[in-house]
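I'd like to ask you about the structure that follows.
Only a single protein chain was left out; the remaining protein chains are all shown in position.
Naming follows writing order (A, B and C), and every chain is counted from residue 1.
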Amino acid sequence: MSHNTFGHLFRVTTFGESHGVAIGCVVDGCPPMLPLTAEEIQRDLDRRRPGQSRFTTQRQEPDAVRILSGVMPHPDTGDQVTTGAPIGLLIENTDQRSKDYSDIKDKFRPGHADFTYEAKYGIRDYRGGGRSSARETAMRVAAGAIARKVVSGMTVRGALVQMGPHKIDRDKWDWDEIARNPFFCPDKDMAAFFESYLDGIRKSGSSIGAVIEVVAEGVPAGLGAPIYAKLDGDLAAALMSINAVKGVEIGAGFGAAALTGEENADEMRSSSSDRGNHGPVFTSNHAGGILGGISTGQPIVARFAVKPTSSILSPRKTVDRSGAETDIFTRGRHDPCVGIRAVPVGEAMVACVLADHVLRHRGQVGAS
Amino acid sequence: MSHNTFGHLFRVTTFGESHGVAIGCVVDGCPPMLPLTAEEIQRDLDRRRPGQSRFTTQRQEPDAVRILSGVMPHPDTGDQVTTGAPIGLLIENTDQRSKDYSDIKDKFRPGHADFTYEAKYGIRDYRGGGRSSARETAMRVAAGAIARKVVSGMTVRGALVQMGPHKIDRDKWDWDEIARNPFFCPDKDMAAFFESYLDGIRKSGSSIGAVIEVVAEGVPAGLGAPIYAKLDGDLAAALMSINAVKGVEIGAGFGAAALTGEENADEMRSSSSDRGNHGPVFTSNHAGGILGGISTGQPIVARFAVKPTSSILSPRKTVDRSGAETDIFTRGRHDPCVGIRAVPVGEAMVACVLADHVLRHRGQVGAS
Amino acid sequence: MSHNTFGHLFRVTTFGESHGVAIGCVVDGCPPMLPLTAEEIQRDLDRRRPGQSRFTTQRQEPDAVRILSGVMPHPDTGDQVTTGAPIGLLIENTDQRSKDYSDIKDKFRPGHADFTYEAKYGIRDYRGGGRSSARETAMRVAAGAIARKVVSGMTVRGALVQMGPHKIDRDKWDWDEIARNPFFCPDKDMAAFFESYLDGIRKSGSSIGAVIEVVAEGVPAGLGAPIYAKLDGDLAAALMSINAVKGVEIGAGFGAAALTGEENADEMRSSSSDRGNHGPVFTSNHAGGILGGISTGQPIVARFAVKPTSSILSPRKTVDRSGAETDIFTRGRHDPCVGIRAVPVGEAMVACVLADHVLRHRGQVGAS
Partner (left out) sequence: MSHNTFGHLFRVTTFGESHGVAIGCVVDGCPPMLPLTAEEIQRDLDRRRPGQSRFTTQRQEPDAVRILSGVMPHPDTGDQVTTGAPIGLLIENTDQRSKDYSDIKDKFRPGHADFTYEAKYGIRDYRGGGRSSARETAMRVAAGAIARKVVSGMTVRGALVQMGPHKIDRDKWDWDEIARNPFFCPDKDMAAFFESYLDGIRKSGSSIGAVIEVVAEGVPAGLGAPIYAKLDGDLAAALMSINAVKGVEIGAGFGAAALTGEENADEMRSSSSDRGNHGPVFTSNHAGGILGGISTGQPIVARFAVKPTSSILSPRKTVDRSGAETDIFTRGRHDPCVGIRAVPVGEAMVACVLADHVLRHRGQVGAS
């Protein structure tokens, strides 16, 4: 992975700043002949789009994506398909109205990348956070929509499983609930609680962290590769690269530290005849679907922690570019829990990593 | 990162199986003129070496490393220095005596990579776990010793901060304790407790997980790069690639999910005059020294969870290569807590990531 | 280098088809604080642009480039500079009018990539050659304009030195002539000859090959790296990747095969005092400025051979997609000598390779 590119055979390169002309990406290495339309990508983008509830920023951009290259009508069917050429995607920024950035232009917002970009490059695009804005993740979701085509036999779904100190009840997990609340929460009761909980946080101008879980089902055994292209290693890099993420777990995760070998070992049984000869079944999944960096055929389970939105209404102590001490507070509307919108982003990253590994596996070993 | 290589400008490629002829690595891209001797690498290797206490495997290999290339005596001083050419390192396996592997040859050990290697490649080196053995990490430590030369102004240290459910008392943290107990534990009292605790686990043939924390001090602000070469993203990949690791955290980590924006934001103050003009100081370090994927100048703090050793004495249910159900238990001696030996490995991975980013930063932006 | 990306630290990713919506590229890794405007890129693009004389295709596109990201006004001077973020460039295709492609849709044009794209992907974008069109090289020229900023102390210039069997007289080489004729020919007399020579070829509906030479001056000694990042190896890959190129030479090139060791060795003398302490001078430059893959400080001299345009008016034997034999001839206007427009493309590729190596050298060794 290089600066603005991730993946090896399924490669995604993104560009664009929050308040620049446009954001875009290039998806390179996508296999040919996959049906693909802008509408399909748009559908995924709309799930992540801000301004959909009072719990996400009120920026009202349509985020309309255009496919610039890499597709054409199939000569026989007329359906638009990929050609194997790089797929260029573009979203013009329409909501980048002239604004007063004087407050943040010369001050470093705590918890933001203001100081570090300045320290690294000697210059930073202060307009809406520039490149460090979560707006970049729109292109991840777009790329993820293409990745899903590559791994069409798999199901990659994400859910918010914790907000602040409040965890969902795993016994109440219902994937269908995800689409019924603005939190991507699979626990109906907890979703109801989050509504009032987050309202309180929003009204006080504060923010709160969250934990997201992404589950990939239908992943065949054998994806991933030792030693430095482990499936979990690549997932960790991909998820940690999402804005505001501070931790990544696979399977039992940090909980594994407290387990004994007997508790942690996922025992194996012969698969029942009606499942076909698809290898063994596991009696548990502490491994989160990955052993030795390679998928076991069990669901891949990855979790990541998102810190609270750094933009809050109460003033914080900071310094300005000259080094002088000052205070800053963030005007305008911001997500009280940026973790919510991270759910489709996390799904997209997992889909991209899986797509890459499907192609890599096929390259080294043959069909997966 | 490709299969057996990590890093971009400071690149490490490892090879070798646990019970093969030898293990080795190639460190490519190391700057010239750095003093380097086999003795220095050996010193780091000896910290990780098995057989040093009753809490690590009794494999009694000297693990003597040879430098095969990439160094020569400095024409003026005569001291051995790097030349900029790739540094080949080799450790011959001397303890690979013929053994009875019939038990694991055809059975898949739960929690091990036996099944997944077989699923991927159709063949696996069952002798001591082959490529999936933690023996590979010796070469990481060796490469890390070279990486330390590249980041000679930084201090990279690791500590075991949790074993099983037992966490250390952070108020008692004393780096000097690390070398005084066989657990790399910075809390003297907890180290004493671990002695009897782990003895019990060892005697019962069981095993236990652990959490390791690595701290890098002296890291200048500005290392790392958005978006897919974030310092935390690369650290996550590097640490997750260590055998048995199931989770990685930076700074507040998963704890950040429960924080509010006010709690999480590390405020900034002007640096006092006696520290020179080294940019702002932060009043806290929930960020773990990284914002927007770029170092802040604060200590880098990374934690990772290691699952319990999968090799335990009590039999576990499994299947064999033909798919038939059977039981398996692991003969021989194994680490009751593989997390202990992961401490120097974690340090080495962090040092390698930092070395890579120092070179990358210098490449794109100039001297750090 | 991956499918549609070249370079390591200065990385260029291109996308877009000849008659698609747009062509574009992402330049990643460009250092910050370099002044950059769309006008400067446009200037280089205009040198390559078709439709400028009767010797290049009459496609009359303005090829107006937009910078989508990676730049902003310098906070102090207000001049637009790079920020270190990826630079997205876009040229909308305006001349992609609906056309009758029925002739080439199902037939493979000899000398074109029609058959091979179909063989590889099972589908090809037949509209104007799609991705295999030389139109892609516009983005190389645009990227090259940025690369020139990175290597601002160097001069990278190209010249057409042979058309058909006719070579220029090297004693008459005058760089100033390049801009005075439509062939980028440095020999005034030969340029006059080419005018009538190529007119004849054009009128007969035929085409002809050419040889281009690119010279880079002001390159410091020490760029490049053994063994597989040799400066000449990277130049060879870069130049060979240009459409229709069939050969690449450095310095004496294929002529070196006929030389003796005495003739070929470029002897070295102490640099005269008035040149400063810039290392030795060479009494000749058979090496083309590169020894052991590393620059000597002499001018870098690279040549590449471009085959004749494959689109010609006389019908050629071919087969169609069903395998049936048929004839094909190319309607419309095409460059009678595609080598002419390859001159600025060759310059751009050399500039990009040098920019990449400047950053890589700085990364591993320090300032160049």
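In this section, contacts are C-beta pairs under 8 Å (C-beta built on N, C-alpha and C of every residue); 3 or more make two chains touch, one makes a residue touch a chain.
Here the structure is a predicted model, which means the values were calculated and not measured.
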| item | value |
| --- | --- |
| Hidden partner chain, touching residue among C:Val151, C:Val215 or C:Ile250 | C:Ile250 |
| Residue of C:Pro35, C:Pro75 or C:Pro110 touching the missing chain in the full complex | C:Pro110 |
| Chain C, residues in touch with the chain not shown (by the definition above) | 1-6, 8, 14, 108, 110-113, 115-117, 119-122, 131-132, 136, 162-165, 201, 206-211, 221-230, 232-241, 243, 245-271, 277, 279-280, 283, 286-288, 290-297, 305-312, 314, 316-319, 323-325, 339, 361, 364-365 |
| Hidden partner interface residues of chain A, rising order | 8-9, 29, 31-32, 84-85, 226, 359-360, 362-367 |
| Residues of chain B (touch criterion as defined above) contacting the omitted chain | 2-5, 8, 11, 13-17, 20-24, 26, 28-29, 32-33, 66-70, 72, 74-75, 81, 83-88, 90, 105, 120-125, 127, 130-131 |
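Basically, only the chains that are shown with their structure count from here on.
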| item | value |
| --- | --- |
| Euclidean distance of C-alpha centroids - chain A vs chain B, Å | 26 |
| Chain A and chain C: spacing of chain centres that average the CA atoms, whole Å | 38 |
| Touching two or more other chains - residues of chain A | 2-5, 8, 14, 120-122, 131 |
